[in-house]
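Here the complex is missing a single protein chain, while all its other protein chains stay put.
Chain naming follows the written order as A, B and C, and within any one chain the residues start at number 1.
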Amino acid sequence: MISYILRRTFAAVILLLVVTAVTFAIFFLLPRMAGQTADQLAQQYIGKSPTKADIAAVKQNLGLDEPLYAQYWHFIKGIVAGATYDLGPTTAHCDAPCFGYSFKNHVAVWPQLTSRLPVTISLAAGAAVMWLVSGVVIGVISALKPRSFFDRAFMGVALAGVSLPMFFTGNLALLLFTYQWPIFGRTYVPFTENPAQWANTLFPAWCSLALLYSAIYARLTRSGMLETMNEDFIRTARAKGLRERRVVARHGLRAALTPIITVFGMDLGLLLGGAVITETVFSLPGIGQYAVQGITDNDLPPILGVTLLAAFFVVIANLLVDLLYAAADPRVRLS
Amino acid sequence: MTAPIETTGAQAEAQPEAVLVGVDKGQIEGRSLGQIAWSRFKKDKVAVAGGVIVILLVLLAVLSRPIQAMFGLDPNALHQDLIDPNTSLPKGDFGGMSWDHPLGVEPKFGRDIATRILEGSWVSLVVAFGATILSNTIGAVLGVVAGYYGGRVDTIISRLMDTFLAFPLLLFAIAISATLQGGAFGLEGLPLHISVLIFVIGFFNWPYLGRIVRGQTLALREREFVDASRGMGARGPYILFRELLPNLVGPIIVYSTLLIPTNILFEASLSFLGVGIQPPQASWGGMLNQAVDFYQVDPQYMIVPGLAIFVTVLAFNLLGDGLRDALDPRSR
Amino acid sequence: MRRSALAAVAAIGSASLLLSACSKADDNGEDGNKSAGANAATKGVVNASTQKGGTVTYEYSDVPDSFDPGNTYYAYMYNLSRLYARPLMTFKPGPGEEGNTLVPDLAASAGQPSDGGKTWTYKLRSGLKYQDGTAITSKDVKYAVERSNFARDVLSLGPNYFQQFLAGGKDYKGPYKDKSAEGLKSIETPDDTTIVFKLNTAFQEFDYLVATPQTAPVPQAKDTGIDYVKSIVSSGSYKFQSYDEGKQAVLVKNENWDPKTDPLRKQYPDKIVVKLKVNAETIDQDVQAGDAIDLGGTGVQAATQAKVVNDAKLKANTDNTYGGRLVYMAINTQVAPFNNVACRKAVEYAVDKVSVQTAEGGPIRGDIASTVLPPDIPGYQKADVYATTGNKGDVAKAKEQLKACGKTTINTNISARSDRQQEIDAATAIIASLKKVGINASLKQYPSGKYFTDYAGVPTFDKKQNIGLHMMQWGADWPGGYGFLQQILNGGAIGASGNTNLSYLDDKQINEALAKAIATEDETARNAQYAAIDKRAMDLAALVPLTYFKVLLFRPDNYTNLVSSAAFSGQYDYLNIGTTKK
C-alpha cells in the first residue's frame, strides 16, 4: 500500500509539472497566435501615447521579451521561492507560492486566489453533498426496480436535468427566488460571518448545480447498480441465504459505489477549479469569476493562476481518488 | 468401457461446445448483434422519438438559410416599431408575440426571435458536430493505437490522456477563445469564431472516447479473428483500421451521439459568457447572454432560447441512451 | 480619453434605462420630469443639511483603476479622491453646469497666468497639513505632478497632459529614474507655498488641468510608487482607515484637516465606506433602500428601471441628466472610399439616429446628437448640419451623396468594443440603416483593452482590414472645449498606434484653430472658436454624432446634500454627502 501511495504521488507531481508547462506554453503562445508582439503586450499596461522608453521599461519589468523557457523557469521559481518585480521606486514582492502578479491591478495572484477559494469551496461542497445524496439514493432505488414507474419517472427527470444548461436553470432560479419571490440573498456572505446568510445566499446556486449533477449521478449509480446486481458474487451472496436487504447493502452497493468515487472526485476537482458559469450567473466572487474578470481585463496572470490552480485540484483529486479506490478495492493495490 | 480421466479440462470443455455449436461463431454474432440491437432500438419508443426530433433538428439546421430565403426572413432585420423606446421592451404581452413574430421579438431591436432561433440552430449544430468529429477522430485513432500496440506506446498515450483530462477544459476554452477573438490564423468574424469553438471544444475532450476505445481494443486484440489476420501476415495498420476499428463502430457511434449534446451545451456556455459566437450573428447562447439583462422584465426572451437548447440536447441524449441500451441491454 | 464610468456600463452590461427622458437641452416634449422631485438634484441641492455623524456607503459593481490620485482616470475617482487628496483647484459643488465652475482648493486663488498664458503661478493656502500633521508644501505638489505624469512605466493609468504641455516634459524621465534634486525644471517652487508651471505653449484652460487629482500633494518620502495606493497620505477631510485591495476601503475623519484651510469640505459623516465588486442588482436594492450611492454613477439596472418607470413616487427620486459624453461613430478619413467627403456625407445622411437611440436604450440613455460637443460642455452650440426628418435618416439624400462620391454601393467594416454592449447595439442598428442605402458594413469587435493600442487606433490595421467606421464614445477630460476636441480631432497627434482620433482627420484649419483657441484668453471668444471647430468637423463629416450620453441616478433617501454635477458626468458631487442615519 505504502509503495502504491508513493508511486501515485510521484506520478501526480510529474503530471502537475507537465500540466503547468503546457498551460504556461499555451498562455505564452496565445497572444502571439493572435498576432501580438511583446511591445503590444507591454503597451496594454501603459496609458495612452506611450513613449518607446516607457514600453521598453514595462517590457523589461514584466520580462515580456524573454524566451518561453526563461519565463517558465521564472514562473516555477516564483511558485517555489516567490518572486520580485521591479516597479520603479518599489519592487513588488510576490511571496511563494507566487502564482504570478497581475500588473493590471498590481496585486499578486495567489492572495487573490486564496481569498476567493472559500467561496468556490462553499459552492462546490454544498452542491456536492446535495447531488451525491440525492443522486445515489435515486439511482439505487431505480436500479432495484428497473423499468418500474418510479424508475422511468426519475430517469426521465434525470435526463431532463442533464439536458438543462446551467446558465438557463441558474437564471430561472434567480428570476424566481431572488426577484419574483425574494426568498434568498443576492450577495455572498462568508460562512464565518453568518452561516445562515451564507447558506441562504448559496442555496439557489447549490440547487441549480445539484440538479445537473444529481441527474448525472442518479444515472451513473443506476447503471452501476444494475450491473453489479447481475454479478456472480451477488448470486453467491443470495445462495448463502442472506436477506435481500443485506445482499443489496453489503454486497451490491459496496461494489457499485466504488467506481462512483472516481467520478465524484474528478467532478469535485473540476468544480473547485472554477465553477465559472455558476459563479458568473450567481455573481459569486469565486476563483472562476476571477478568471472571467481576468479575461474581460485581458489580464493573463489571473487566468493563468486560476487555470493552474484548477489543474492542481484536478490532479490532487485524481490522486485522492486513486488512493480511496485502492482502499476500497483490494485488487487495485497489487497493480 | 471406462471413462478416460486423462482428458484435459481444456479439451473436455472445448470439444462438446465447439463441436455441437458447429459452424463459425463470429459470423452469427456479427449478423445477429446489429439486428438484435436494431430490433431493441425500434421497441424503445422514447429513443425513437428522440431520434426523430434529432433528424428534424438536423434538417432544420441544414435548411435554415434556405428557409429564411424562401420566406424572406432576416435574423438581423430590426422591427423597432414594436419596441417601446422608453423601456426598450417589446410592446404588448409575452415579449411581443404576434402572427408575424410567433415567438415574440427581442428587446431593443425588435428582431424576430423565431428567425434568430432558426439561424442559431445551424451554428449550434455545426460547432457541436465539428467538435465531436474532431475529438472522436483523435480519440478513436489514439485509443485503438494505444490498445493494439500496448507497451510503451500505450503508456505514452495513456499519460497523454491523463494530462489532457487534468486541464480545466472550460477555463482553457474561455481563455483561448477570448484571446483569439480579434482575429487569428488569417481568419476573422464568424468563420474564426466557429473554428476556434470547434477547436477548443474538440481538441481537449478526446481522451474520453480514447479511453473507451483503448479498453475495447485491449479486449478485441485477443479475439480469434485478429490472431487470424495476424497469422495471415496482415500488418499493424491494416489490422488496426480494417479489423479493429469496424468492431468499435458501435461504442464510437453511441459515444458520439452522447457527446454532441454536451458540445452543444459547451458552445452555448461560451457564447453565453460572451467568448463564443459574437453578435449580431444569432446564436442560442448569445441570445441568452443578451436576455440576462432583461430576464426580470422580459423573461420570455430568456426562456425561448433556453428551451431551444434544452429540447435539442434532450433529443440527442434520448437517442444516445437508446442506442447504448440497444447495443448493451445490461445498462437498462 | 476619459474612460469615465463607461467601463462600468460595460461591466454591468446594463442595457436600457426606462425612465422617460428630460433635461435642459432636450425639448422633445417628454413629461417625465413634471413629477415633483424628478431631476431635482440637477437643479439644486437635495436634502440640504448640516447634520453630522453616521456612515455614508458607496457601492461599485467593479473595481476602480486605482485609489491613488496620481494613477486614476475615472470621473468617479476624480470625484471621490477629493475626500482624501486636495488638488490645487476643483469644481464647486453645484447643480448641473453650475458644477463646472472652478474654485481654488489647495490653492488660495485661481492660477495667475503670465507670458500670455505660458506660465501659471499658484499660491497655496497657509496651514495645510497631511493626516500625520506634517505641513504640505508646494514641493509635494510638484512631486505629485512629476510622479503621475512622467513615470508612465510605473503609474500609467492617469492622463499625461502635463507631460505634453510642460516645457521640456518630453525629456524628463520622472522622479523614480531621475533622482536629481530639482527634478522637472519647468515646475518651480520658489517657496513652500508657491508653485509655478512653465508651459511649452499658451494654455488658457490650465486651471482645469490642475483640477485633476494629479496635483494633490504626495510626500516624496512616503511615496512607494505603485504601492502608494496601499498607504495614501491624506491631505483632505478624510483618511484611510483600511484599504482592502479590490474589496473595500474605509475612510474616517482626518483630525489634522483644518476647516479654516478649506471652504469646500464640511466633513459631515464620521465614516465613509467604499464597497467594491458588489452585485449590480444589490446596489440598486441598497440605493432604493436609501443606504448607498452607486459610486460609478451610471444609473440603475434594467429591472430596477422597469419598477421605477411605472411608479411616480420612485420616479420622483431619480435624476436623469447628461454624462458629459458623446456617443458617436468616427468615419475613417484615410480608408477608401471615405477619404472622399461625399461618401462620408452619405453615411451622415444614412444613419437612422432614432433607431440607434432605441437600440441604446431610448431617450433615457441619451438624446439624439448632432454636434461634436455635448450640451453640457462649454462651447456647445446647437446645430444640425445633416438634419433629416425626425432624425430617422434620409435615404434619398444619402444616395445623392453616394452618387456624388461616384459609388452605388460600398463594402466596409465597422469596429466596436466587444465588451461594451451599448456600442455593439448601436453598431447593429447602424449596420441596418446603412444597408438601406447600399452601404454594407459588417461588425468587427475587439477587446476594449486593445481597441486603441492594437486595433482601431492603428491606422495601418484599419487600412488592411478595410475598417472605415469606428464606434466611439468620448468624455471630456475637463469641461472645456479643448479637453474634449483636442483628443479626437487634432491631426497633429496622429501616431502609429494608440490613436483616439479615430477619424484620422488631419485638417490644417482645425489643428491651427485648436492651438489658437487654447491660447485665447477671453473665455467667450474661446468657446466661439470651439463651436467653429465643431462646425468645421461636421462639415467635413469626420464623425456621426449619435447620442449625448445620459445617466439615470436614484437618490438614496437617507443621504443629504445630493447635487448632480456636470463636472463629474452628472454624478452626485461626493464632497459633502452626509446621512440622516446615525
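Just so it is clear, a contact is a pair of C-beta atoms (placed from the backbone, for glycine too) under 8 Å apart; a residue touches a chain by one contact, two chains touch by 3 or more.
As a convention for this text, contacts and distances are computed from a predicted model.
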Per UniProt record, name of the chain withheld from view ["Dipeptide/oligopeptide/nickel ABC transporter ATP-binding protein", "hydrogenase (acceptor)", "Heterodisulfide reductase subunit A" or "NADH-quinone oxidoreductase subunit K"]: "Dipeptide/oligopeptide/nickel ABC transporter ATP-binding protein"
Of A:255, A:295 or A:310, the one touching the omitted chain in the full complex: A:255
Full-complex contact with the absent chain, from A:237, A:300 or A:319: A:237
Sites on chain A contacted by the missing partner chain, in the whole complex: 143-146, 226, 229-244, 251, 254-255, 258, 328-331, 334
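Please note the rule applied: only the chains that are shown with their structure count from here on.
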Pair of chains joined by the greatest number of C-beta pairs in contact: A-B
Geometric centre: closest chain by C-alpha means: A
Whole-Å separation of chain centres (CA-atom averages), chain B against chain C: 49
Gap in Å, rounded to a whole number, between the CA centres of chain B and chain A: 23
Residues of chain B whose C-beta touches two or more other chains: 178, 181-182, 292, 296
Per-residue overlap in chain A, given as positions that touch at least 2 other chains: 179, 298
Touching residues (chain side chain A, partner chain B) in the complex: 15-16, 18-19, 22-23, 26-27, 30-31, 33-35, 146-147, 159-160, 162-168, 171-172, 174-175, 179, 223, 226-227, 230, 266, 270, 273-274, 276-277, 280, 288, 291-292, 295, 298, 303, 306-307, 310-311, 314-315, 318
Complex interface listing, chain B residues touching chain C: 76-78, 80, 83-89, 107-109, 178, 181-182, 188-189, 274, 278-280, 292-294, 296-297
For the chain C and chain A complex, residues of the former touching the latter: 1, 11, 63, 66, 73, 151-154, 156-160, 164, 170, 173-177, 223-227, 229, 245-247, 277-279, 281-282, 285, 303, 419, 447, 449-450, 452-454, 493, 495, 497-498, 500
